[in-house]
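Here's a structure for you.
Missing here is one protein chain; the remaining ones are kept as they sit in the complex.
Chains: A, B and C, in written order; residue numbering restarts at 1 for each.
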Amino acid sequence: MGGEVLVGRGLTLESPVGVASGTFGYGFEAERMGNLAGLGAVFTKGTTVASRPGNAPPRIAEVPGGMLNSIGLQNPGVEVVATEYAPRWRGWAPKVIVNVAGSTIDDYVRVCQRLDPVPEVAGVELNISCPNIAHGLDLGVDPHAAAACTRAVREVTGKAVIVKLTPNVTDITEIGRAVQDGGADAVSAVNTYLGLKWSRVRGTPVLPGSGLAGLSGPAIKPLALAAVARLVAALKIPVIGIGGIASADDAREFLELGARAIQIGTANFYLPGIAASCAAELQQGSGTAHRAERR
Amino acid sequence: MGGEVLVGRGLTLESPVGVASGTFGYGFEAERMGNLAGLGAVFTKGTTVASRPGNAPPRIAEVPGGMLNSIGLQNPGVEVVATEYAPRWRGWAPKVIVNVAGSTIDDYVRVCQRLDPVPEVAGVELNISCPNIAHGLDLGVDPHAAAACTRAVREVTGKAVIVKLTPNVTDITEIGRAVQDGGADAVSAVNTYLGLKWSRVRGTPVLPGSGLAGLSGPAIKPLALAAVARLVAALKIPVIGIGGIASADDAREFLELGARAIQIGTANFYLPGIAASCAAELQQGSGTAHRAERR
Amino acid sequence: MSATLLPESDLSRARDEVATCIRADGLGPGLHLLTLEAPEAAREALPGEFAQLQVVPGPLLRRPFSFSGVDPGRGTVSFYLRVYGEGTRRLAQLSPGSPVRLLGPLGRGFSLPQVKGSSLLVAGGVGAAPFPHLAGQLLARGERVRWLNGAASADQLFPLGLLPAGLAGSLQVTDDGSSGRQGLLTDALAELLDGVDRVYACGPNPMLQAVAEMASRLRPEALVEVSLEAPMGCGFGTCLGCSIPLLSQGTAVPGLCCRQGPVLAADQVDWEGLRRQPSHLE
Partner (left out) sequence: MSATLLPESDLSRARDEVATCIRADGLGPGLHLLTLEAPEAAREALPGEFAQLQVVPGPLLRRPFSFSGVDPGRGTVSFYLRVYGEGTRRLAQLSPGSPVRLLGPLGRGFSLPQVKGSSLLVAGGVGAAPFPHLAGQLLARGERVRWLNGAASADQLFPLGLLPAGLAGSLQVTDDGSSGRQGLLTDALAELLDGVDRVYACGPNPMLQAVAEMASRLRPEALVEVSLEAPMGCGFGTCLGCSIPLLSQGTAVPGLCCRQGPVLAADQVDWEGLRRQPSHLE
């Protein structure tokens, strides 16, 4: 279960274990800390055309079994990524897949166009869960917009195109089928769930503004498994499973369910070596699915 | 915060604390166990036109911080409820609101029609999250169908009509507005989230069939708070908050956020006296929102 | 709530009390005897009834366990448990002084005889749990009681010394022959059924079905009662999670293990339905 996997358009990962966007920066922290070994892929922080400062703090809040974040896509912009970061990825064993975000289809096209000639970038992952798209609809919740975005990106890049789906929709398989038809090589699922934490001390939400933010971590695993199971049943292209994975056993659940690969997110924060150790554990063998027989 | 609340059409509850459908039967178990005291309302198990045996076991599975269920609406049918159960509610302090389920709008109409003349029934709660409705769409995920169902029920009953919303939609406020326009007196939110648990021992989901089931319990509280906050902001009618409430402090979070009342669900299973004790605690006063000052 | 006409447990006897662990003994690999101070349960619990136990921190839902020993005088109850997953692991780690929430007694227990006769208790593995209490009550009524216990190996048999004194006979069977007779429990059963008025059985479903079939064939006049298991969300009839296939006047009906059971007459159980149903073990 731990060996090489093909996630589309010639993109082969040495291990099905990757790390999720926004939970691993651009990989340099893990490089310094010695935590890159054995990973199949690093999905970078969401990258936009221009640099973004991100949202005002506080940006994160913990809830039982998970965390809420509203980071606001803080990133240095695609130019810095292409010229300063990419050369530092040269020679890395894990593939680097740049997570791409934007407000319009044109934003996605421009970022992917800029990355297309960069040899160190193995693929792009389109994070189509961003608000403020044309017609006031989120890209990721409208099958037509999602397909159109995928198609437009498909035309400007020869790299593998993975589309990352939001779970905050009535039917995730409808969006999945749309981006499959739009030419996606694979989908990844899920992004965070809309959540809120209330502060009784302050009488307001803990996070600023409306307080709405993205829930991630072990608490979402049953939800993510359901979304991935439905996508696996509905799609022909590979599905990369994400959501609450914090151990090799969690990873195996997604893989047994039919996911081609997986990404570890929030767990990287509290167990910085977890992705590398999961990759190693999966490489070693199938582990023990068995409990002691009852009685 | 713990006193009388009006949830629409003259329906006043003595306490904002109610118990959620499917987690309290028809109230008789709690009556035997002495756990009805102080409750504002008992929302009964989902009730259909004809009796239903429910799904094949296993029907429940635990996950960290929550549980999955696919009970399949096991219930004795509205006739038994109207003739055998209702008389036993006479003289109860909590209002009894019958949760109504069905496959077609006509099903809802027939159940509500049958209950309209029953004096012990204080209101109906339409559980519009059932599959197999006309046009292959779920009632609860299609604003037109949801509004039509509400309107049709509105015409056959003088009782308070509460519509219970599913969170498994792209925009819960769209459905909320639709049922408000359809004449709902209040909405309750949320029902369960679509989840799945995988059995590595068996290599299949733990629950039968596709394994998809409804997630409830503390794990969903941040998600439910987000849904309720959005509904409170979007609607004029009262919102009844549900999702992961397991203490008086949890209840207060929903109430401070703007919910008119709340329902306790899964917690009734592992803390059978919890709803009564929350009602008492809220009645007593506002409790302590304050922590020790820092430094 | 249920569509069956079978009798239901009396919930008015159930209490939610904070019990205190006073002893925790290892009885074999993953097998523990937990003794709790729980005066209310000790006063009420009848053989075959169960309690829903909760340890904090631990899993969200409580876990059901048959009362194994009950001492109203001392105000204690004991549970014989096998570590399976998180909930039983937490219980097994309890040390004297630790609190445990106990909701009980719940469910319907074994029927106790009105007239003296001969009972056979048949236990598979940790299914021995309810029998110390039952044996005590039977013996106190002057019943002739024999004991048949099967397990995978010697260290998984229920210690004979922990059963009440006065048994009219006992037979132990192990899969590997490491103690008692080698073979299956059901192989030994046939020779013990002779003259028996009542068979009480607890263990895995296939064993219970085999016991029920053999007893009804070889000793049709005997009362046969089995204690079943199902995943339980509540233990008192509201979650509808513990559905088990029963027979009411010969037709299959869904019953609730926690209210019509866990103890049922063998002819009330839809054995074929039970066999077809996917395992609830994860």
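The working rule: a residue touches a chain if its C-beta (ideal position, glycine included) is under 8 Å from a C-beta of that chain, and two chains touch if they have at least 3 such contacts.
Worth saying up front: this structure is predicted, and the values here are computed from it rather than measured.
From the options A:141, A:206 or A:278, the residue with contact to the unseen chain in the full assembly is A:206. The hidden chain makes contact, of the residues A:29, A:106 or A:181, with A:29.
Contact with the chain not shown here comes from a single listed residue; of A:6, A:37, A:71 or A:280, that residue is A:71.
The missing chain lies against subunit A, touching residues 22-26, 28-30, 32-34, 45, 51, 53-62, 64-67, 69, 71, 74, 76, 197, 199, 201-202, 204, 206, 208, 217-218, 266, 268-270, 272-273.
Please note the rule applied: only the chains that are shown with their structure count from here on.
Of all chains shown, the one whose average CA position lies nearest the global CA mean is B.
Mean C-alpha position of subunit B lies 35 Å from that of subunit C. Averaged C-alpha coordinates put the centre of subunit A at 48 Å from the centre of subunit C.
Computed centre separation for the pair subunit A/subunit B is 34 angstrom, with centres defined by C-alpha atoms. The set of subunit A residues that touch two or more partner chains comprises 291. Multi-chain contact residues of subunit C, defined as those touching 2 or more other chains: 281.
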